[in-house]
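To start, I am sharing the structure in question, which I have written as structure tokens.
Yeah, one chain of the complex is gone here, protein chain that is, but the others are all in their spots.
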Amino acid sequence: MSIIEVENLKYRYPDLTDLVLDDLSFSVEKGECLGIVGENTAGKSTLCYALAGLIPHFYKGAYGGQVTVNGLVVREHEIADIVENIGLVFENPFSQMTGAKKTVYEEVAFGLENLGLDRNEMHRRIEQYLKLLDVFSVKDKNPFDLSGGQMQRVAIASVLAMEPDVLILDEPTSQLDPQGSSEVFEVIEQLTQRGMTIILVEHKMEQIAQYADRVLLLHGGKQVALDTPEEIFSRPDLKGFGVTPPVVTNIAKALNVRYPDSELFPVTIKEFKRLEELK
Amino acid sequence: MNTFELKDIAFSYSPAIQIFDGLDLVFDSRTTAIVGQNGAGKTTLVKLMKGLLKPSSGTLLIDSESIDKQTAAQLSKRVGLVFQNPNDQIFKTNVLEEVMFGPLNIGMSRSEAEKAAREALQKVDLESKEEDNPYDLSLSERKLIALASILAMDTEMVIFDEPTMGQDFAGKEKIKAIIEELQAEGKLVLCILHDMDFAAEIFERTVVINQGEIILDGQTRDVFSKKEILEKAYLDQPYVTQIAHALGYSESFIHESELIAFLNKSN
Partner (left out) sequence: MNTMTLYVEKDSPVHRLDPLVKLLYVVASIALTYILPEPLFIAGVLFVTLLLLVIGKVFRNSLPILTLSMFLIFSLVIVQGFFHPDNVTELFSIGPLVFYEEGLYVALVLVLRVLVMIGSFSVLILTTSPDEMVERLIKKGMSPRIGHVILSVLQLIPQMRATTSKITDAQRSRGMETEGSMLTRIKAFFPLMGPVVLNSLNETKERSIALEMRGFGSSTKKTFLNEEKQYPYNKLLAGIIIGIVILGIVWRVMA
């Protein structure tokens, strides 16, 4: 059984007339990194909320179809029960800090207190994840005194400490500077290597190409395609969907540097170089 | 406007942290990108230029005339700044009124302001939303409204603070077109950017700031070829530059088209 199963998912925000999610059906396998791409109105964030249970529990509106995470039908369980299965990291690091905790250490504890864990377990997890996210050195600092990149890593640590099986990251680097961005992508790299199931929404196509096993292309709430990065980025009709492939793929397309006996173009610099040298 | 000069500028937020010390910088007709990490001083620089902050020493000059005595509101007639977060400035319940706010403040008549606002909305493709409430629009649309509200003021210089943050492909193309149009109109354009590829694509000149100091300043092509210096500021080269480098070419490339043409020729 797949770790996430989406069946005919439809959704419309209250007071709006158009469907933001229009009949989506796909599954995500354990340990997979799924990239989600599409233009700004495609419904990417809305899909993240639906996977995490915020839709329909926090955002009401018209909901159709089914989302199952780890065997739990999202619609039938409270968010508080879902969070141990699936975690969500948002775009803005600042608004993910509770504002109720004086130190980074206590900030990470917040979710664990809500789960009712005993103190020893809390300490164990907090230390583990602070170290994993490389923010152990700032554990006694006030969360709001951190840089954007550090704050986002604390947000990720706080969610990971709840030990969900799936982590969704909704444009996690969009508000960060280049250094902050690369810090977060290093974390994603580590997590994928450890076998974490990840769903990554990004506009930075080079990173999607590097980390995603498969890519879901959304447009106007509809599922256009779900395939490998090479398949998706090699499509000639991407512009029509408001998406542009990695720079290296554009160049490969213009120079017709492709995989032997295939319509597919490389999506990373490493692959481009390899194929270029083959010629 | 021909030049905007910062001469021997010193500034600090508190006695302990000196941001700038002896900063010299002249902006001219070349479209200029300013890059650097958060905290490097880019935003402070721009605030000093807009009169929102006053330097502890040094002078600011427009066309060799000092502007030290002018208030931010007075300067806003000549220098426009598009802020990062549209929610930090939008307060009217009507898009047209919102875009007219700036023009009215700097002394345009109501009819002049209305005309300027409409033209600006056309430039960002949102003239159909004139009557809407800005907060009924999406965040990307609101960013364009904020942009329009500065364009409507028709300033001689326009500064953008992270215009491409969170934008998708279509949004970036729109901004690119606007910058090119502004340059064609003879305005001075300055852009704070984290997006190296966007900087490489359209800006003639790039200034790299690191911890309050200018570590690189010149033709975009030359600046982005200096890998080691960029690395010290924790900055990457644009992807086009990286690709050329990976393929073993020593020349500096910053446009996709030129690399493609070059590789075609070598084949």
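Descriptive notes on the structure:
Should a chain be cited, it is by its letter among A and B, assigned in written order, with residues numbered from 1 in that chain.
Everything that follows uses one rule, which is that contacts are C-beta pairs under 8 Å (C-beta built on N, C-alpha and C of every residue); 3 or more make two chains touch, one makes a residue touch a chain.
As the structure is a computational prediction, the values presented were derived from the model and not from experiment.
The shown chains contacted by the absent chain are A, B, with contact judged over the whole complex. Among the residues A:8, A:98 or A:137, only A:98 touches the chain that is left out of the figure. Here one chain is not drawn; of A:37, A:133, A:159 or A:200, the residue touching it is A:159. Although one chain is not shown, part of chain B still touches it, namely residues 47, 50, 52, 71-73, 76-77, 80-81, 83, 85, 87-92, 101-102, 105-106, 135, 149-150, 153. Although one chain is not displayed, chain A still touches it through residues 52, 54, 57-58, 78-81, 83-84, 87-88, 90, 92, 94-96, 98-102, 106, 109-119, 122-123, 142, 144-145, 155, 158-159, 162.
We adopt the following convention: only the chains that are shown with their structure count from here on.
Residues of chain A that touch chain B in their complex: 39-41, 91, 147-148, 171, 174-182, 203, 206, 239, 242-244, 246-248, 250-251, 254-255, 269-270, 272-273, 276, 279. Within the complex, the chain B residues that touch chain A are 37-39, 138-140, 165-171, 194, 196-197, 234-236, 239-240, 242-243, 246-247, 256, 259-260, 263-264, 267.
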